[in-house]
Structure formats: structure tokens, C-alpha cells
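Handing you this structure, nothing more for now.
== subunit A ==
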Amino acid sequence: GGGESTDEGADGATEITVGVIPIVDVAPIYLGVEKGFFKEEGLDVSLELAQGGAAIIPAVASGQYQFGFSNTTSLLLAQTQDVPVKVVTAGVNATEDPAADMAGVLVKAGSDITSPKDLEGKKVAVNTLKNINTTTTNELVRQDGGDPTKIEYVELAFPEIGPAIEKGDVDAGQVVEPFLTIGTQAGMTDLGSNFVAADPGLAVAEYFTSTSYAESDADTVEAFTAAMNESLDYAQQHPDEVKEILPTYTDIDEKVLAELNMPQWTSEIDAESIQKLADLSETDGLFAKDPDVDALLP
Partner candidate 1 sequence: MRFARTIAYALALPIVLVAVWWFASAGSTSVFWPPLSKIVSVFGETWTADRWTGDVLPSLARLAAGYAVAMATGVLLGVVIGLYRPVRAFCEPTLEFFRAVPPPVLVPVIALFLGYTGDASKIVTIALGCLWPILLNTVEGVRGLDEVMLDTARCYRFSAWTRLRQVVLRGASPQIAAGARQALSIGVILMVISELFGANRGLGASIVQFQRSFAVPQMWTGIILLGVLGFLLSVLFRLVEHYSLAWYRGLRQADRGA
Partner candidate 2 sequence: MATALDVRGLKKTYTTGGTSLEAIEQLDFSIGQGELVCIVGPSGAGKTTLLRCISGLLDATDGVVELDGAAVTEPPAGMAVVFQEYGRSLFPWLTVRQNVELPLKEKKVPRARRTELVDEALAAVGLADSASSHPWQLSGGMQQRVAIARAIAYEPSVLLMDEPFAAVDAQTRADLEDLVRELWKRLGVTVLFVTHDIDEAVYLGQRVLVLSNRPTVILEDVAIDLPDERDQLTTRSAPRFAELRAHVYELIQKAKKGERPA
């Protein structure tokens, strides 16, 4: 695909398109746009919503979008398959508190599954098979002394996981916000954060671009990185403003919003955490060949 050239906006600002997902995690970029951090760097950002990283990575790789947001495992997967992508800045990180994280594993109220190791031999719903959620859930079980290879994973979209648990079709489900809060408000039990289990403050997702764009438009990439870092730090320091920006691009109910667990945002790319996730993923046999974390990171 094309995308080598960058459009100049009317006021001389560089027009860029960023592919994001309508979830809490990308609040900083919305906030940054609103605060004018990107304009200061001479960037005119338009945000495109997609359902998941699977649609965003090809679009960025082929130059349809200049930047995108994707979870770490998908980026590692892409890297092992020679998809030309490169991380530019951190995206979102887990918290360090397993009980107050943006992710968790839900079971029905009164379920006889009371701790992660009980998931052994059970049916667990995840949003995507063989990806970050299964790897981290495996680690959660492993740390609790269970054998994760005995878990039967089933793929269900986040909105369906709650109903499926309730109906008894699955024994547990791994969800992220806002479905974690929706679930606990409906009386379900959270077994703890799988992200935090993998690594406290786990680097869950990053912003990335294509390798060719990184070379041809290094200035723009630099500008984007700067603005993005500013946005991330700002979001971390102003949780109230995050809560205000959320309803502008999501339809999260107010009642849920009030109790939402916020993730962590930092402008530092945690290479160690990424390496740890890569190692865990390899244990699960996700990759056809070893990922090169250094090549993926800037």
C-alpha cells in the first residue's frame, strides 16, 4: 500500500489517522486531542474506531492509518510473521493491585470456583483465543498452583461473556472494563487480575506505526510520540478528566462509570514487561518463531 506521503492540512498541520478501539484504554489520546497536545506538535489527528487489533494492524502495515493501538501480544505475533510494524510509544498498562485492575476473571455468584487454581478443567470464556488474555490467565492459574493446560477456553465477545457465565454455559470468563464493573455490579465474583498476575503494571498495549512510515516520516513519528507521551502522563494525573472524556466516544453507563477501575498510563515503554509477556506467550506456544522484542520497540 501507499501511505508514504503525509498530507498537509490547511493550516500547515500534518494530517494523521490513528486506529483505536472504543474502550477505556485509549482515553489519553482523546484527551490529548481535546487538550491540543497534538496540535502543538503540528499534528491534525483523526481517530478511527475499529473492533479490534486484528483490523488495525493490517491497516497500519499497509499505510491506511499512520498509527494504531494494539495489544502487545498481537504486535509480537505480527512481528514474528514479518508484518512490518514498529512500536512508537506506550499505550496502556495494568495496575499493580490484583484486586483493582482493569481486567479480571469473573465467576457466578456462589460459584464453587473460589480461587484461580479452581479453573483447572473448567470452561473459560475469553475475548480472543491464543492471545494476551489466555496467556495472562494461564499465568494467573499457574501462580495459584493450578495447571493451565487443563483449561478449556472458548471465544466469546466481551458483551456476551457475562450472560454466558450467568447461563452456566461457561464456568468463568476473562473480561476488561467496563464489563468487569458491569459483572461485579451484577453480583459476580472477580478472581483477580490476570494482567497483574503476569506482571504488575503489565504493558498491555502500545501505539505503533509501520516500519516504512517510521523511516520515511521520522519527524511526524517523533511529533506523535511527544504528544502521545504528554497525553499519557496527563491522563494518569487527571483521572477526573478521563471520566469526563469517556462518554464522548463510548456509551458506558454513568452508574458503571463511577466505579470503573482505571488502568495505568505512563510514557515509559516497559521493555522488560513486554519481554516477560513474550516469554509467557512462548511457553503457551503462540509463536511460530522467536519474537524479536528489540526490533519491535523503537
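Behind the choice of candidates: all candidates are chains of the complex that A comes from, given by their letters.
Following the convention adopted for this analysis, a contact is a pair of C-beta atoms (placed from the backbone, for glycine too) under 8 Å apart; a residue touches a chain by one contact, two chains touch by 3 or more; residues count from 1.
As the structure is a computational prediction, the values presented were derived from the model and not from experiment.
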{"item": "Candidate number, among 1 or 2, whose chain touches subunit A in this complex", "value": "1"}
{"item": "Candidate 1 contact footprint on subunit A (complex, rising order)", "value": "54, 57-58, 61-62, 74, 77-78, 80-84, 123, 125, 128-131, 152-157, 159-160, 163-164, 167, 169-170, 286, 288"}
